[in-house]
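All protein chains of the complex are present and in place, except for one that has been dropped.
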């Protein structure tokens, strides 16, 4: 029995963090946020060399065919460094969707390119998760029409995989006729969001997803795990920065980290955050190895981490005092990244409701799925 | 414009607090909790002399006909002293029910006795608020049958006023045939709870309540205000005791109240509690003088105070360390009183849902009842 | 308990209402600060007693009695209309009361009237990079050289520095005195050579604050309020003012109404967010807190009219509770919008001009600014609950 990261996973995490420290400094992130797309392309290129695009692609299509824990580890490292690159959609959800539901041709067309870092495939599940503004797509023959909001990793993508309300997945070439792309400006300047409007655009169904919500749910679970991992990575950095700042900053003749109020703020953050690391590992493990728990764990991890992340991004900013509010220190890049992750693929209330449905709370009678405690509840 | 207690209200509060300090010491409360009913009868008698039974009774029936703020002030003082006496039901809700919905005969029979401290009338609204265990009463001709849980102030009462699901109120003589009384043992030993089982018991409808939920709602609002006031009084005492204890108790060579952690725990309690005093005053004022806000304020005050009280009863106990957990210090009498108040006449989630219905959130469109902000939201 | 203001005030309200109605065409958008249109408008408000009401005529005020209810009526009626509001800002809220209490006759003559008329805009030079919570440790130095102060050092969080003509500033003039007794309160013209202003870009994307650098800045020796070394006392009168003003319950209530509207119009799969009970319960929790705050504010209002009401605690908690609650409220709005709640700046589909995200961040700033909420808790525990101050640490 071993619960934790393998050496390979640990070293992949370390490599990506090291790469980002060296190549995606705060100054670089500020440049990207200011619109320097060459800078983000550079960072993206370096990360591709570290292999981030091939993790989820089967070996027969040139990928590494690793398990979800690898993907989470990478996402956490990217979150730590507020990496301005596509990942959750393009390199995790999209290859999973293609692998699980695509035809051989679809796989051959796209998976090797994804693994090789030659194609970015954006993914749009918002309508399935919970449609805002009545955004919806409808299929008619070989085309689809409608609107998709918050398509993930879709800026400058080569293709999109888009879901309708029933959870069926359509593959659309980004150069197809009838597509218009609108930038959505969010608080998070490290990952662009876009909206697609589609007018009779040629589209291929991923046939495995037809009348089968298991596929989209698997894609969704993976995406939620990635967002959660990203927030955990970002939250850990915010906590670390808060502690470090509190040990430097002096007021009243002492470092502020010697004040019990500040110490307890940091201790509370740590106490909330530490189990999240184990939780994402466990949830990622269940994704591959425990189907009975996989969906429940993915939902709960996304929701729980979102709540913890919200609290930490607030508290860590407070520990920094006025400096936490400035662009100079740049703490807000992590704050906003955690803020966007919270809302993508379902805000906590929605995801918890899904966790309730997964457990059939609405149907099963008392005692149905749970075991009664034996003995004295005070025996701890 | 004057927002606050009048001199009369302030002096009534002071008198009751003084009386309880002198006559309902912690030792007395322990005796009552241990079953000494003579002790509680003594305390009750003294409070009757201070006039607690006649506040809500119209002058023509021998009462003082005061407004709700007086009643809240008294309830707060009783909560401060964990007074082991009937009040919210017997001396506030019951006379209001009789006054608003009773016949002249019913009023003549009961109101003078209530005002004179000669009769205690218990009140049972649980089914109307939210039936547990399917407890319900049904009327048939001149009798009612069924079960009422948590009838307030009903232990040793002379009569009961009981509501059915429709909110109709029935007056039942406690000596009537077919009634069986069962003690419910709760955590709060200062106020007994009972269950009534009724088998074709002779009952009089309070006719004003027939097909008219305004009456029961008015009674319910009053009851909720009393419970909230009681919890505010008890919470204030818990906070005061925590501060006092922290200034006495030494650890690490200093009073624990000099540690920032303890200071901030107390400051947080104070910051949550202080507005509750104003809130209960405002809600009580609205009860009499602003019908458009009365129900909303009563619901919100009950729910909000319940949440604040829960937090304070926990935190104040923590400040007391191990001693907070003992019977010797007796802090738990306040803790448990706040705990019972929280659940009576609707736990917070239920009462908030009622506040939502009062505001027609389920029907009205956006902009319907609310005013849009003018100008910059950051102008503070 | 009497929540009506009474007939005198009903008349006054009617008068204000009619003024507002008569002037609803006035529009100063686009007019530059200190322009004659703005100054004229400001003077008109003073003439009617709708601004600077209790400030003596000789210093440019209306010369009426202090009347909080009238002040409140004016604020309420002006808030209902798009007409230009009376000027605010640190000069009016902090400097003017300070000068009236502690300034020399010359200072009052020189500064109060033009400040009220909007001809002089002030900024505040208190915080320094190394003196935030521990403001009294400030190090910007002032040395008397003949009949001039020579000022060197750096201030931070100076909000209107870019527009201001003057700065009221705390400067260490007695380096050998204990830290609270070595500070003087100086008035510095912002066009004095040696002043450099650098805006601070902040998390909201705006730059509402600045750093201000002083290098051999020379000002007349007479530009001091109070005595040398008494600046801490002088400043403290006005700090009290600032803390009270950070959490207006009317604004909070309006914001709550806007949130309710938002939750009625925002939908998920066509269902209104307000119809989702988990969201609705969060809304109702917030509403309960807002109502509690509103009642607390009524009590404070009452105590400023009626003598003898003890509102020490009620006053000390407003900044802590008000900023936390507002941050919570704005955060709920973002959750209610979900992904759409992350939109910002000039994005398509942006709700309410992005004010929810903006305020969510800005109020985190206010939780920190104006005495962090940790400092507020110290103050509440020490000054309102009577708990001991942090013990002195040797060498600190």
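First chain written, first letter: the chains are A, B and C, and each begins at residue 1.
Quick note on the criterion: contacts are C-beta pairs under 8 Å (C-beta built on N, C-alpha and C of every residue); 3 or more make two chains touch, one makes a residue touch a chain.
The structure presented is a predicted model; accordingly, all values stated were derived computationally and were not measured.
Touched by the hidden chain within the whole complex are the displayed chains A, B, C. Considering A:39, A:304, A:320 or A:337, the position touching the chain not shown turns out to be A:304 (whole complex). Set against the missing chain, the residues B:262, B:298, B:312 or B:355 yield one that touches it, B:262.
Only one of B:281, B:335 or B:361 touches the chain withheld from this view, namely B:335. In the complete complex, the hidden chain is touched by one of B:18, B:250 or B:357, namely B:250. Mapped onto chain B, the footprint of the missing chain covers residues 126, 130-134, 149-150, 165, 182-188, 193, 195, 250-254, 256, 259, 261-262, 265, 310, 314, 317-318, 321-322, 324-328, 331-332, 335-336, 339-340, 342-344, 346-350, 352-353.
For chain A, the residues in touch with the chain missing from this view are 1-6, 69, 243, 246-247, 254-255, 257-258, 260, 262-264, 266-268, 270-272, 274-279, 281-283, 285, 289, 297, 300-301, 303-304, 307, 349, 352-353, 355-356, 361-362, 364-368, 370-375, 377-380.
Residues of chain C in touch with the missing chain: 276-278, 280-281, 391-394, 396.
Operating definition for what follows: only the chains that are shown with their structure count from here on.
One simple way to say how far apart two chains are is to compare their mean CA positions; for chain A and chain B this gives 49 Å. Centre-to-centre, using mean CA coordinates, chain A is 40 Å away from chain C. Residues of chain B found to touch two or more other chains are 260, 264. Under the contact definition stated at the top, the residues of chain C that touch 2 or more other chains are 374, 377-378, 390.
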